[in-house]
Structure formats: C-alpha cells, structure tokens
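Complex shown without one protein chain; remaining protein chains in place.
Let's turn to chain A:
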C-alpha cells in the first residue's frame, strides 16, 4: 500500500476503477475523492495553523489610520492639535513667541520659525538668543514630555512666509525673548492667583448667605 499511497490521487482512482467490477466500489470511490491521501501514514498528522483574518475592514490608507490612533492616544482632548491646526484662527503661527514647559528640564521659549507637519511627528522650531548667542530647538508637538505649549505674544501682522529662516540674519533677528516671556509668565501667574482668590471669596460669600438664611428660618 505504501508504494501506491505516493502516487497522485487521480491515478489511484483510475487503477481502483479498472480493477473493480462491482458498482459498490464507485460509491466508496466517490466518497473517497474528498479525502487526500497522506504521503506517509506512519508520521503524525501535520497541524497546519490557519490564522484568523486581521481585524477591521481592509483600509486603503493604514498610515493615516495609525497616525489618527497615535494622536488620539497622546492628545485625547485635541487641544495640542488645535493649537497648530490650519483652520483654527487662534492657532499659533510662524512669527509668534511660544513658551514651552517640559515635564523634566527647563522651559524653552522663542520665536516660532517653522511648523513641520508630519502627523504624529509634527514639530516646531523655536529660536531664542541666550547670552547674545542664537539657539534653535526643534520640539515634538505631541511628545508626552511636553507639559504645555503657550502662545506668549502673537505677531502683529501675519508673516508673509511659512518658514522664517530669514530671521537668522542679523538684520531680521528678533533677539532675546526672555523679557517678553518673563512678563507673560508673571502676568499669567497673577491672573491665575486672581481667579483662585475670586473663587475662594465667592465661595465664602455663598456660605455666609446660606448661614444667614438658615438663621432667619
């Protein structure tokens, strides 16, 4: 039987058909057609793993789907994306002064020269002058290390270019941004304190009123 089992199925069927005379064998042959013969029955059966199909419907643009998922994970509220969105009129634009707070390390501020839009790798180029020396830094907008990106001062007129590399030249260099940024930081803290104080005093007033009402009753 072993020599026979190595032959293809069709020849086996033909030989069996030729050798038999009764009709019952044709029924068994017909049922037998559906089974493939094993090359070597003594070997264990092969378990060919059939993988399930990948989840979700097939997409024409998996990169954009992945990018959207990554941005959703890193910027769930969408505030970071809105800061640099082309459609948002209050967005940060090239030429504005930006103050970036990082979770570990000192904050960096500077004039925004360039917004490089590359999905999850979207980054901004800030230029500052420290000790009369120009320093530029690229920062990833969606990075979890970045605590907050704040607009300190927007450019009065819209810059007539998207990339402001001309600001590297002495004639157009903005200079140190430290003074403007420190003023803004001070004002923003003062404003925050004012809001807290107002909230506290309002709360106290409310409590007093309630007490007075109870006393009247």
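Here, contacts are C-beta pairs under 8 Å (C-beta built on N, C-alpha and C of every residue); 3 or more make two chains touch, one makes a residue touch a chain; residues count from 1.
Note that contacts and distances are computed from a predicted model.
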Per UniProt, the name of the complex member that is left out, chosen from "Large ribosomal subunit protein uL14m", "Transcription initiation factor TFIID subunit 12", "Mitochondrial inner membrane protease subunit 2" or "Two-component response regulator ARR8": "Large ribosomal subunit protein uL14m"
Candidate in contact with the missing chain, chosen from A:75, A:96 or A:136: A:136
Interface with the undisplayed chain - residues on chain A: 108, 121, 123, 130-140, 143, 145, 168
